[in-house]
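Heads up, one of the protein chains got dropped from this complex, but the rest are sitting where they should.
And now, chain A:
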Amino acid sequence: MPAVRLCVKGQVQGVGFRPFVHRLATELSLAGEVSNTRSGVRIDLLGADDALKRFRLGLYEQLPPLARIDQLTEERLEPAPAVDGFHIIASESADTPLELPVMPDTAVCPLCLAEMFDVADRRYRYPFINCTHCGPRYSLIRSLPYDRPNTSMAAFTQCEACLAEYHSERDRRFHAQPNACADCGPELWLESARGDRLSGDVIEQALAALKRGEILAIRGIGGFHLVCNARNEAAVQRLRQRKQRPAKPFAIMALNAASLESAVELTTIGRQWLESREAPIVLLRKRADTGGALAEALAPGLDRLGTMLPHSPLQWLLFHEAAGRPSGSEWLEATHPMVLVMTSANRSGEPLITGNDQAREKLSAVADLFVMHNREIVHRADDSLINAISEPPAWIRLGRGLAPREIPLAQSGPSVLAFGAYMKNTLCLTRGDRAFISPHIGDLDNADNCRTLEESVGQLCDLLGTRPEHIACDLHPDFHASRVAAAMADRLGVKLHAVQHHHAHVAAVMAEHKTTEPVLGLALDGVGLGWDGQLRGGELLQVDSAGFSPVGELVALALPGGDAAAREPWRMASSALHRMGRPELISRLFPDRPGAEAVGRMLERGVNCPPCSSLGRVFDAAAALLRICEVQRYEAQAPMQLEAMAAGVKLADLQSLHRIQNGAKGLELDLLPLLESLIDEADQAQGAARFQAALILALTDWVCRASRAQGIKRVVMAGGCFLNMSLRDGLRDALIRAGIQVLLPQAVPANDAAISLGQAWAVHMKCSGSHV
């Protein structure tokens, strides 16, 4: 009888892979053994050729939900070993770090759900149910290898029943590290805002409080959520007030996609992501005709709404309670009217709260009731966020369920640790031909985020068992990340590479598309510091493995007040008016702004008015000129409201309203005529639509000229401006029509969350090639 050895690489440990192999082999009457190795799983098989063939097929077709096969190699074993039956063999010792991916947290699987709602099951209504197909991972892991003592489950000793499952090769909970039950596992309790522990059924009381319009702080998988009834306008307003968050949109949660249909337009891709194991917040287009069923205050002035489905057992239990504790799984398919606001619990600008004490301290004035638990959250994880109103969907934030994100690279190379940007900071570490992006760390204007950054550096290196050989950071001298990077490079004695912001933006997209070939990079965002000390947020670069060269940029506008101009779009409008030579219009257009008089003088004298070639700021100027948004109360409010305003508008006619000239800065694109056309526009929606459409014309013209000049027909679109789907889709379609190949950010966000990957890939390319 023939014997073979299969070596499997990928996501094959801690996901029920060996029990699955055992079942498959036994079903096919194959003899042999399976064991974990440092690099994956090894399977020795002995049996008939036909059975072996069916095994290989079954390996892919019946793969457990969390498993992923990246590589399968096979060799013949000669002579065939003498074995009897099929066995799972103990793992190799784990002295050296495993070359395995780190697994993110995943939503409850259908099998666990069925158990949780089965009155007869021993885990009926147990809010920490999980198995090898689902449950928390990254949020619990202190160190590798991924074994219970190295997780926050170490605090709980499994009872006999749980242990039996844990040790049984045939059980779904075989080596499920967070395995637990009500007798031995973590527990839930309720506290008042004053910190008194309340008695009674937690779920029942939590639901009653939601019905009363109260605000709950619920400890979840990666942190606390603030929760209230999304149909109760007063409750939502109260939450806004207490959280001091006047306008930024709130995400909602419903039982299932069908229950969301009255509120949003479900796209196919949106539905897929809603129901995915990763369970992110999915942005979908708001229905115009919800008939006031949801609170107006959820996402004021926007055409879209963040939606998600339950992903933790506790969230499911709230809906189960609302549905009257039905048994079985049928009710899961029916629509249910309950819609909850589910927003991350933090104070403005601060990171998501993970600890009970922290929640008591910081949320006592926000929440009426606390749902606490005692399973420590080792790694904070914000909800992931994806925009699915159009295809391909666009990631906005990679958090719970998606990070650490593994990106396969085009080539192997030295290990690079990259420190990311100032806002939406993430880290990225490469190992061999893979890059790993840390979860969203946040904006570095906050000390806790800066601390988290420093902790994450060590964790990421430990988790991957990798010591960086190169370190990368931004050029800006005032990013905390760059200071930490410099200190670490110094300590390790490795080279520090400062990578220009937009080079990194473009390289990030190249990384995920596995390319090192020259591309034309169109980077459009807010502000990045250039190699020459100039601030840019709109430029064309030629990027290849050796580096980049500038090809063109937007004509700069002054930023009156520096970062203040990014928060107050009326300042950008004033700057544009000043450049048009019409400063007298500033106080006419913005009579309510106390500084309208003085801003003209400020621009005149160039006081704290650094010039910046930024499309983000041009969007701000347009939104303010159209009086859509004069002061932003959250990031990107102005461009998002402008996009919403333009949605679905039919344009009368369209002409180009830009100038391109070949100047000292290469191809210079001037959008001033377009902004000028907005001054006297009486119809905000027409103005917004014209702005976007003419902008697409201008960018298309610009990119096509550059493409001809450089002889490059592949364009990367990168930077936060491409979170605007109308701009992204419109420009992409126009470029494709012009015969240009377009590469879009898909695996990672277009915004600064991708900077770490881009920095890493820029250095990785440079150091792997002949350009060292």
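By our rule, contacts are C-beta pairs under 8 Å (C-beta built on N, C-alpha and C of every residue); 3 or more make two chains touch, one makes a residue touch a chain; residues count from 1.
We adopt the following convention: contacts and distances are computed from a predicted model.
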| item | value |
| --- | --- |
| Identity of the absent chain, which is to be given by its UniProt protein name, from "[NiFe] hydrogenase metallocenter assembly protein HypE", "TRAP transporter large permease protein", "Phosphate transport system substrate-binding protein" or "Cysteine-rich domain-containing protein" | "[NiFe] hydrogenase metallocenter assembly protein HypE" |
| Per the touch definition above, residue among A:A576, A:M602 or A:L731 touching the missing chain | A:M602 |
| Residue among A:R123, A:R271, A:H480 or A:R732 touching the omitted chain | A:H480 |
| Interface with the unshown chain - residue positions in chain A | 244, 347-350, 421-423, 444-448, 450-451, 454, 476-480, 501, 525-529, 535, 537, 559-567, 594-595, 598-599, 601-602, 605, 607-608, 610, 612, 616, 635, 720, 751-752 |
